[in-house]
Structure formats: structure tokens, C-alpha cells
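I am attaching a structure below and will ask some questions about it afterwards.
Only one protein chain is missing; all other protein chains are in place.
Up next, subunit A:
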Amino acid sequence: MRLLTHNMLACNVKGVVNGYPLRLEAEVVAERPADFNADFLRHIFARIDWKAFVGAARSLPEEHAVADLPEDAEPSMLASEDFLRRFHHALLELHVEKGALVCPETGRRFAIDKGIPNMLLNEDEV
């Protein structure tokens, strides 16, 4: 699971109002190169919840934790190749292979196994 996916996901258990962002508990992280697509990065930037993104990136296990992303981001930063590269790396090249996503409101845990979050709800949650 990429951090882009984490940025999109929310807890949709019945009745949950503040199911975002899911707290990321990453146990195993892999780095895999991805094609650099500046158009995509500039395009998706406006939809990224930056606080959730940076929070997730910094929460990764020590060797993968991202420290070089700014606390806040402005569209003007997209003119910087250096910024785009760091944005690209954190958003698309870090994969959480094992861990969990935790609902901030209910504490409901969604397992991530083999890189796949399981967001299925139980019958009493829909």
C-alpha cells in the first residue's frame, strides 16, 4: 500500500463521522522505484490531505521514515524539481507491506498484509 492510497482511505464503519485520517501502523515497508510523472504529481497535489500525508510518511519505521517533507505545502512548491522528487518518493515509492490502518474515532483496525489493506467490514459494521 502506497501512501497515496493511505491518503484516500477512510473508515466507513456505520455511524463513524471522523474516520479520517486512518492512523498508519507500518511494520514492514518496501521501497520500489516508480515512474516519475510530474503531471500526475502537480495534478493530484490539490487533493492530497497534506497533514495526513506527512504524518503517515514520518510515522514509518525508522529506516524508511520520511523527514524531508515540509510540514505545510504550497502549490508554488510544485515548481521545484527537488520538491517533486521528494513528494514522488514518499507518495508512490514507499509501500507498506505489513501493518494496520486504525480508525481515529473507533480504533477499528484494518489489517495490511502482503501490501494489501483489507477494508471489508463485518456485518454489524455496515
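Please note the rule applied: contacts are C-beta pairs under 8 Å (C-beta built on N, C-alpha and C of every residue); 3 or more make two chains touch, one makes a residue touch a chain; residues count from 1.
As a working rule, contacts and distances are computed from a predicted model.
Colleague: Looking at what's absent rather than what's present, what does UniProt name the missing chain, "MIP18 family-like domain-containing protein", "Cns1/TTC4 wheel domain-containing protein", "Methyltransferase type 11 domain-containing protein" or "ER membrane protein complex subunit 10"?
Modeller: "Methyltransferase type 11 domain-containing protein"
Colleague: Of the residues listed, A:8, A:28, A:78 or A:102, which one is in contact with the missing chain?
Modeller: Hidden-chain contact among the options goes to A:8.
Colleague: On subunit A, where is the contact patch with the chain that was removed from view?
Modeller: 1-2, 4-5, 8-12, 14, 17-20, 35, 37, 39-44, 47, 49, 92, 114-121, 123, 126
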